[in-house]
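Structure, as structure tokens:
A protein chain is absent from this complex, but the other protein chains hold their places.
Entry: subunit A
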Amino acid sequence: MVVAAKTGNEAMAEAMRQINPDVVAAYPITPATEVVMIFAQFLADGLVDTEYIPVESEHSAMSACLGAAAAGARVMTSTSSQGLALMYEILPIVSALRLPIVVCEVNRALSGPINIHCDHSDTIAARDFGWVQIYAENSQEAYDGTLQAVKIAEKTSLPVMVSTDGFIISHCMEKIEMLPDDEAKKFIGEYKMEKSVLDIKNPTTRGALDLQDYYFEHRYQTSEAILNAKNPILEAGEEFGNKYGRKYGLIEEYKMEDAERVIVALGSTCGTTRDVVDELRGKGEKVGLLKIRVFRPFPAQEIATALSNAKSVAVLDRSDSYSGQGSPVYVEVLSALFKNDKKPKIVNYVYGLGGRDINLEDIKSVFENLKKVDQLEEKNYLGVRM
């Protein structure tokens, strides 16, 4: 293991260097710019032999990635917020064509108003496009997750986005452990596509017009593939753990065994919550954290089981869906619990939009409020000035 101080962006770029993708097509956007900028330096220094395509927009970036992936290349890119939004048109086409593209995504609030800081509105809005979604809690998970993403994508023939919290993870330096280059290469292995579009002896058509007769069946195939992605994700996380000591699953339960009050969250906020759980546990309070690492496929059954003994639960959403009801993570956790005989009381907290700080006191206040959960509104906004 190589121990180094890396920001989230550096960690993802290092993973990309070790992966040495055949093609990277990208367009810069804060706070993800550095990922490809650092990678471009690796290319200039001769450390990778990737075909690097600096395109004129994210729409073109994802389109170029799609073409390269259809040819059988190992393909990666990186983006954030509006950049991901400009890719939206292509994202469901990539999953429909079952192309294993990996995106290093850095979570940033969607406009408007324009904002460059962290929330999850960009990737959460892309939750139903047939992409596997992995949320990293810190730089280490960003690095580990990027390596695993390649394996998961190629095993499932599905695209994967691994995301970090903009600035909070992407620009903060942490001590991480990296695999030696040859070990990383060994972990991801070789990639050979079943049917390359460049196989001119067996020519094929991709993405043809698909009307009433076949569209439905193709959509079903992708839906089934997302559901079936759970095992390959678990296998990759298990293998990584057995070999390198850090095991990953779909969810992570932290001090949940006898927890009565539980916070459910994604990303860096889980780190903050961990500290609060430790502190309150020290005072004898039965609190716990349920981290959702993989949001797509949604680990509904796993979450329902993990929460079945809790008394009250707060689901933290770092994006506010304008749906007139709870935000997406909350709504999905709620629906996962519906079939449980034993259900905790459950509320939604929208927090941290546009990079608004979420600190230890905020998390403590949520645990405190869960003591009197009956008095809470269903949907709460943490820290907004009313």
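The rule we apply is simple: a contact is a pair of C-beta atoms (placed from the backbone, for glycine too) under 8 Å apart; a residue touches a chain by one contact, two chains touch by 3 or more; residues count from 1.
Convention: contacts and distances are computed from a predicted model.
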Chain not displayed: protein name in its UniProt record ("Acetolactate synthase", "4Fe-4S ferredoxin-type domain-containing protein", "Ferrous iron transport protein B" or "FdrA protein"): "4Fe-4S ferredoxin-type domain-containing protein"
Touch criterion as defined above, residue of A:19, A:35, A:64 or A:96 at the omitted chain: A:96
Of A:171, A:206, A:247 or A:379, the one touching the omitted chain in the full complex: A:206
Subunit A residues touching the omitted chain (full complex): 96-99, 157, 195, 203-210, 213-214, 217-218, 220-221, 224-225
